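Note that this complex is displayed minus one protein chain, with the remaining chains in position.
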Amino acid sequence: MSQLPTVGHLIGGKIITTGERAQDVFNPATGKAEKRVLLAPKATVEEAIANAQAAFPAWRNTPPLKRARVMGNLKVLLEKHADELCALITAEHGKVLSDALGELQRGIENVEYASYAPELLKGEHSKNVGPAIDSWSEFQALGVTAGITPFNFPAMVPLWMWPMAVACGNTFILKPSERDPSSTLRVAELALEAGLPPGVLNVVNGDKEAVDTLLTDPRVKAVSFVGSTPIAEYIYAEGCKHGKRVQALGGAKNHAVVMPDADVANAVSALMGAAYGSCGERCMAIPLVVAVGDATADAVIEGLKAEIAKMKVGPGTAPGMDMGPLVTKPHFEKVKGYVDQGVKEGATLVVDGRGLKVAGHEEGYYLGPCLFDNVKPGMVIYQEEIFGPVLGVVRVKTLQEAMDMIDAHEYGNGTCIFTRDGEAARYFTDNILVGMVGVNVPLPVPVAYHSFGGWKRSLFGDLHAYGPDAVRFYTKRKTITQRWPSAGVREGAVFSFPSTK
Amino acid sequence: MSQLPTVGHLIGGKIITTGERAQDVFNPATGKAEKRVLLAPKATVEEAIANAQAAFPAWRNTPPLKRARVMGNLKVLLEKHADELCALITAEHGKVLSDALGELQRGIENVEYASYAPELLKGEHSKNVGPAIDSWSEFQALGVTAGITPFNFPAMVPLWMWPMAVACGNTFILKPSERDPSSTLRVAELALEAGLPPGVLNVVNGDKEAVDTLLTDPRVKAVSFVGSTPIAEYIYAEGCKHGKRVQALGGAKNHAVVMPDADVANAVSALMGAAYGSCGERCMAIPLVVAVGDATADAVIEGLKAEIAKMKVGPGTAPGMDMGPLVTKPHFEKVKGYVDQGVKEGATLVVDGRGLKVAGHEEGYYLGPCLFDNVKPGMVIYQEEIFGPVLGVVRVKTLQEAMDMIDAHEYGNGTCIFTRDGEAARYFTDNILVGMVGVNVPLPVPVAYHSFGGWKRSLFGDLHAYGPDAVRFYTKRKTITQRWPSAGVREGAVFSFPSTK
Amino acid sequence: MSQLPTVGHLIGGKIITTGERAQDVFNPATGKAEKRVLLAPKATVEEAIANAQAAFPAWRNTPPLKRARVMGNLKVLLEKHADELCALITAEHGKVLSDALGELQRGIENVEYASYAPELLKGEHSKNVGPAIDSWSEFQALGVTAGITPFNFPAMVPLWMWPMAVACGNTFILKPSERDPSSTLRVAELALEAGLPPGVLNVVNGDKEAVDTLLTDPRVKAVSFVGSTPIAEYIYAEGCKHGKRVQALGGAKNHAVVMPDADVANAVSALMGAAYGSCGERCMAIPLVVAVGDATADAVIEGLKAEIAKMKVGPGTAPGMDMGPLVTKPHFEKVKGYVDQGVKEGATLVVDGRGLKVAGHEEGYYLGPCLFDNVKPGMVIYQEEIFGPVLGVVRVKTLQEAMDMIDAHEYGNGTCIFTRDGEAARYFTDNILVGMVGVNVPLPVPVAYHSFGGWKRSLFGDLHAYGPDAVRFYTKRKTITQRWPSAGVREGAVFSFPSTK
Partner (left out) sequence: MSQLPTVGHLIGGKIITTGERAQDVFNPATGKAEKRVLLAPKATVEEAIANAQAAFPAWRNTPPLKRARVMGNLKVLLEKHADELCALITAEHGKVLSDALGELQRGIENVEYASYAPELLKGEHSKNVGPAIDSWSEFQALGVTAGITPFNFPAMVPLWMWPMAVACGNTFILKPSERDPSSTLRVAELALEAGLPPGVLNVVNGDKEAVDTLLTDPRVKAVSFVGSTPIAEYIYAEGCKHGKRVQALGGAKNHAVVMPDADVANAVSALMGAAYGSCGERCMAIPLVVAVGDATADAVIEGLKAEIAKMKVGPGTAPGMDMGPLVTKPHFEKVKGYVDQGVKEGATLVVDGRGLKVAGHEEGYYLGPCLFDNVKPGMVIYQEEIFGPVLGVVRVKTLQEAMDMIDAHEYGNGTCIFTRDGEAARYFTDNILVGMVGVNVPLPVPVAYHSFGGWKRSLFGDLHAYGPDAVRFYTKRKTITQRWPSAGVREGAVFSFPSTK
């Protein structure tokens, strides 16, 4: 076991591969441990914080344009190393390579947006707020900031956070998921290559000990988190208790409403990717379809069945695969348990993926696509976030019924409506209590120049992730009010000044 | 006692004057109780929340322009009722009438800014985020929001909060200070007269029971607080623990740096108002002067002594007064105790206001202006917020020494520098760890169209009070991504449509 | 004749009622001259310019907040004087009182927007554009600016221009239409009452001599114009030739497309007001309906006929009127001639309003509503702006045909589409070569916080009228780049400074 390659930390510009605690990193396509990842003790995290603190003064004084250019360079490097990064993602997360590339591409878009920093950091300047008094605001960096990220997007979610944080002049400690840490770390190395000074971005792998150090250390000024709702809630309460600003993104259970006037073929095609892409391990996945009218429901289910029948499931590295394995053995068991539970609760299992065997990969964590009909609020498979390839169809009579159901759900991350009707779309988008809404777009993940965030228990905090909100999250305003008394320089008394030169 | 007029609550558009618990409201100029204020139990606060919740759907659907116009109307009413409101402020807070008018005027400016809502609520619209896909963001109202405000600005600080909150489409529960509640309530009545629908703004007087109800009730989505740092910290931790967004503004200890090249006469004149105005009961007051060089210090102290000698202290309603009484008897004792403490600690008491008697108002809470020289970090009078007419001079050798001292202090609300030198001002404003910075401006309170907020332990949260930040605090983004599939309407297949009309 | 009241000029805060040239102002409801309006010679215009020039330095230095408050005051006064102003509008323009009130209300909204000036005038501030170098932009006032406005909105169109111009710190010369000058002048008097200093807003009545003086005088820095396209083109070329910035809004011929899936009852109701409101004397009126499909056309025409039959035409001051007279006798003749021409060209005159007589007002300029079917491109009544109560229906087979027709027309001011289909609306709004587009909104006049402007030959210039564009039109950027060399003040060498104090 000890011969496995070690995934370490990046602190002060150096890779650190020694440490007392470590755990295995598995390839979900094969079920084999292929690496070990260090778990940082408190002292190691504090060392990272100290490095970040030391790097801060020079970095915050670096002109924004220069900081932005490092992001421009990084973008070029990420494109150049895309194959390498996707291979790392797939080897540890399991998603198919094309999906890994999609993730990376979205991450690159955030790097691009961070490269707009000179524009984004403009303050507001007011002349004559009073007679001969001017006032302006600046967006100043916070100091050391931190991010804690989940396994499902090891490349993208970290890139939601630290590029904007450092483009704003902060330094950063990233604690990625310990299940698939390699691509995250590799991206950080490329950032150094792109010109980021040592200490500006630090990566520590770890578990709760590392997290709690970041939450309590007074040198850390802000924490961004993406993960499950219970942890998000803990992070928010704990970080705030220690006086920090915190944005904590949690779970989701996104409903797609299909209206009777929708283009069903188009909707089905969109739903397939949204439900089963990346095994449903996405906070913007669609695990629930709400069909308005039985005719709509029947048509949607027919369409889905036909499409599911064509799906190819196998190792993410194999050509032509639509879906790879789940991320870990325990997660596989958990998702499978949800399917069992749904059957017990009385939902109709239209397609059962539980028996899937992938030849030559019998130890991989593969679960075939599952489709339930007649899912109902109150069922566990309706209420909880499954994070697996399990799609449920709920039947309702009206749009209003669909909307009441969505609004009553604990989560409010994403949702979408399939319709051709302007009025239905406007009513839905205006009123639904969900932060990201699609109209005929199944995964309404905002582009990098807008911000990402759910409502209700899907996000704790007041500023969303990436985009314009991130600029405010990673800076604090300083407002200056200025008046100049006469020193006689202007009026001519200045001729007595020479002695001071 | 029971014949005293009662200050009650405003809930659902109605004044409520019955309740079990109440406490006296004193006139600090005379030391007499003149009113009683109800202290709302949990049930009353919940009733206010229920009213706010009920008023929300219609109000959030009211076009922003109409909401903004209520603010325009309120501005006119506040100007019309200025004398009445100032009389209420002075009778309960003690500040002189001209100072009350200044406070009211600042409050009105926030009402004006809230009337810009149609401009401030514009979202961002992006065409073609992908082929034929558009995306835009909306700033949607949160629902029920709340504010908890301090005694020192009973008219102004509430107007920092609720006008913008309601202009953004929220409804609001205000819990003002129980020491001087009358002007706050009167302003709320005028808001109804200006056209605010019942239930949109509710005022509950109360104590910790009311506060804790607001912090824990899940219907309250956001809490704004202004007060002392220990309470601000409690509010922030507790509100966040309950999943809310919170901005909590705390204490201050603002330093004014006087440079050797400053216009001393101008600086002294500015410092007098900043130190002793409103008895120093302002979070933007200047209780500390940091003089760079002994010559500067000597000149400043000479100037201050001369100005203090001319000050008139007496009831706020008497003509020509510069300073009124402190707000309460216990606060008077506390401030006086700080002066005693300063003497004990070895600071030089240059002017001693402790013996002041105001003829005919012997029971009023008057303390004359006090001036200390040789104040030093470490002394209690240096570290703690006194909130009284006590100004201390600290002597340093260089600007850097002054800045290190300021940065080491717990608070970072406001600061200013007196200089004629562009470089010194730029270095100071850029680097100092304080949120609001003046250059030759002693009280750099941002104008209403910029935002108010300190750094370090003067503010908990990530968005500042009023101004542009308040728009974000009182709204949440919704991001919509939209694509329209063809329904054949455009291409001409539409001629088969008639049956649906 | 000489006993008729004289409408004069407002120059330097004073009404001037003497002058050599004048012409009659008629009441279109009766055909009688009721006032005379002075026509300013060059010297009088130059006097106005001199007054505006003299008022500029103090006004540009007045804090934006104070300038904005004058607009707030004016808003209150305009609401208070609404009846008086509407009576003046109707007496000279002829439109019904309720329509005059609608116009005034739209004008007031522009006054409100101008009162947001402190927000709108914020420049952009960039820290560290280079090491220790800062840069920011200011929106500085231009100096003397001018506006030339048409008869059809004597209250509203001037309020598109001068409130924002003066809120930005400029002074202004307004030359209103000489056909209905009274309400315009009265509004200007109210502005003085609201606190605008003398000389900041000047009104000169006149004809081409006045216009040419404004276009050529080098002290006038910017000219805004609304009128017909040939004059707009002249104003643009001539003003630009003299080095000024110019925005010149011209004519229109707005098409409303009705799709087969539209709610026809709703569309007909909307079209009635858009076609016949204010006798069609609006640059945003709908004189052309493009019906997609004959069934649509038939249904629309049936609906319009039924509605037209219910219309009441008479003096604008009479209760319950839908439509008043045309503005002048020559205009009446011109519009009637277009109807004759349409018949000659072969369009089908479905409703003929030419024979209308209004009892007791036989000399008034009344023309009943006219409706043509089978209007076609190439006909004079299709190509030219009629500016009268004449609506033509064009029949097409597809939306694309409708759009090609609209795009081929000389004008591109406004247009709208009636449909329920999201895709049709998106395709139409994205591609149509028109500046203001409605979806189920017949008169898509932007609200005051957006900007107004057509495309093609409907607007010459690069910035639209009112709203955010107007802020840029009425200001010029100044960009400052600043670096401070050390004067030793900060480092301590300052102790040698005393001699300079």
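To keep things simple, chains are lettered A, B and C as they appear, and every chain counts its residues starting from 1.
To be clear about the criterion, contacts are C-beta pairs under 8 Å (C-beta built on N, C-alpha and C of every residue); 3 or more make two chains touch, one makes a residue touch a chain.
Since we're looking at a predicted model, the values are computed, not measured.
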Legend entry - Identified contact with the non-displayed chain, of B:Leu65, B:Ala295 or B:Leu433: B:Leu65
Legend entry - Sole residue of A:Val7, A:Leu38 or A:Met259 that reaches the chain not shown, by the stated touch rule: A:Met259
Legend entry - Interface with the unshown chain - residue positions in subunit A: 65, 68-69, 72, 75-76, 109, 112-113, 115-116, 118-120, 122, 127, 132, 134, 259-261, 263-264, 292-293, 295, 397-400, 419, 421-427, 430, 447, 449, 482, 484-487, 489-492, 494-495, 497-498, 500-501
Legend entry - subunit B, residues in touch with the chain not shown (by the definition above): 61-65, 118, 121-131, 136-138, 419-423, 425, 439, 487-488, 496-497, 499-500
Inset, instruction - By the contact definition given up top, give the residues of subunit C that touch the hidden chain. - result: 124, 126, 129, 133, 135, 137, 222, 233, 236-237, 240-241, 243, 245-246, 261, 263, 266, 420, 425, 429, 434-441, 444-447, 449-453, 455, 457, 460-464, 468-469, 472-473, 476-487, 489
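By definition in this document, only the chains that are shown with their structure count from here on.
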Legend entry - Chain at maximum distance from subunit C, centres defined as averaged CA atoms: A
Inset, instruction - Could you report, rounded to a multiple of 5°, the rotation needed to superpose subunit A's C-alpha atoms on subunit C? - result: 180
Legend entry - Cα-centroid distance, subunit A relative to subunit B, in whole angstrom: 36
Inset, instruction - Return the distance between the CA-based centres of subunit A and subunit C, expressed in whole Å. - result: 48
Inset, instruction - Determine the centre-to-centre distance between subunit B and subunit C, using the mean Cα coordinates as centres, and give it in whole Å. - result: 42
Inset, instruction - Can you tell me which residues of subunit C touch two or more of the remaining chains? - result: 65, 118, 122, 127, 419, 421-423, 425, 487, 497, 500
